[in-house]
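Removed: one protein chain of the complex. Kept in place: all other protein chains.
And now, chain A:
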């Protein structure tokens, strides 16, 4: 039975109560305890730096060439905090409620409340580090609005909030590296988790430059390795983003939760051809001033400017008058897909909708719009060659964020003792849909403010356990398995590239387990993925050697995706309801709205790996709501 270890007491006192009673490690003992942190995005870098500041010895790993490049860097819009600087009625409870509702009542109350509570500290911490958030002329911090809420609680640094927050965390990490508290390993990829007596004892890594396989032991292991949205191949994620660290931990016993809950972002640039490797995101903040529409007439081939006002369908304003163009992401994406599928799509591949600024430019002037979104308009022009001041942008949904991930309890510990998962790598706070500007927040809060309490609480019990040694047979066994797999990839010598399999898998998943799913489609996808996996191990061609070899890196990631994708489909198939990003076509109202089933599905699905070739077993963690009433999530 899964135990989330939620502290007793009223919602608003739970985290305080936890901190007051968590165990401590004395400073002399901290020096003897070692923690491995995989990933250097906001969650990983902040956790590694904070633990090092406390005096623990930390090893930090990333596959990029510098810790500063982790994909947190790409978040544009902002980070939420319930500071109520705008005096518009914001507070911790309201932010908690917005996040729970935004997640379609599929997250834990206690976790979400803690997220909102710690949001206050994060802004303080980031400012102290020198993060240049936007300021008003009086010198105080500025805010803007984001989708799914009616207050202004988003802090931002132009269109580069993620980069600036990450530089703060990276600089803290570099400071601890210089101090000798952290050893940083760049261009290293974790290829397996090592368990001794059922506890996390270390990892096996590959040096991506020399090809060397290395063993690293520790008293606790933290995975802050981000999301797996890149499984669709075409996504807003970086090319290197992958699910391998969490997947390999899953195969060692960590449960996966909410696996099929993947957010498809509504405002990405549309795919323009088969060569495409990446879908570029346009910040959601554009929806503050842009109006989304499609031609009212099917297959209307006229240019946008030639379509008169009364022949345009502002479908978000029509369907969701209360929130209009600021409807939450899942709703906005699904509404776009509905129009595109109905034959109203625009652009060369008829796969886009318009995002139109003409009204905002008329009302506020081009200068004002340029000041707010200049960098985004420039980026749009660079990629598409189109000037969006004079004709509408074309946007399209794209895979973006994984709400799912490793199951963790209130302490962010997985089902493997001593293995923690932070940030997007865990499933915890966003339920079935994440609100805009909550991802930077969750990554930072996990790393700066939660793990530095909960990991010591675990380590306090490890003081008398000798640190695992790398010559333990468990390390030798894991290393041998890693070597065997790498040799296998190099020796298949088939005809097809790893990218070929990745693209095929991505297209299949987008079609059958993307914005909308149904039972037949999911069964077909499971069968299709099985065939693709067989072909992968028969026809893959990894050229080059076992040294620096990006094709060998890709092969391992794609092999994991080919298993993870199947679990996504099984997860989606098992959940007979529509909630958040999970829209089962069998469960909708007559006018296409999601129908949630609280009677039978008010739980977290956590999957246990049972071995290769066997189906995972489903465990249920019931979700109990004591402070909010489950309502139909309406933005009408």
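One rule holds for everything that comes next: a residue touches a chain if its C-beta (ideal position, glycine included) is under 8 Å from a C-beta of that chain, and two chains touch if they have at least 3 such contacts; residues count from 1.
To be clear about the criterion, contacts and distances are computed from a predicted model.
Participant: Unshown chain, UniProt name, "Alpha-D-ribose 1-methylphosphonate 5-phosphate C-P lyase", "Succinate dehydrogenase / fumarate reductase iron-sulfur subunit", "Multiple sugar transport system permease protein" or "ATP-binding cassette domain-containing protein"?
Facilitator: "Succinate dehydrogenase / fumarate reductase iron-sulfur subunit"
Participant: Which of these, A:91, A:121, A:518 or A:574, touches the one chain of the complex that we don't see?
Facilitator: A:121
Participant: Out of A:239, A:296, A:595 or A:618, point to the residue that touches the absent chain in the complete complex.
Facilitator: Hidden-chain contact among the options goes to A:239.
Participant: Going by the contact rule already stated, which one of A:21, A:382, A:614 or A:629 would touch the omitted chain in the full complex?
Facilitator: A:382
Participant: So which bits of chain A touch the chain we can't see?
Facilitator: Touch set of chain A with respect to the missing chain: 46, 49-50, 53, 64-69, 71, 73-74, 83, 85, 121, 123-130, 132-141, 157-158, 160, 162-164, 167, 170-172, 174-175, 177-178, 184, 186, 209, 238-240, 272-273, 275-278, 280-281, 379, 382-383, 385, 448-449, 452, 493, 495, 497, 499, 541, 543-545, 547-551.
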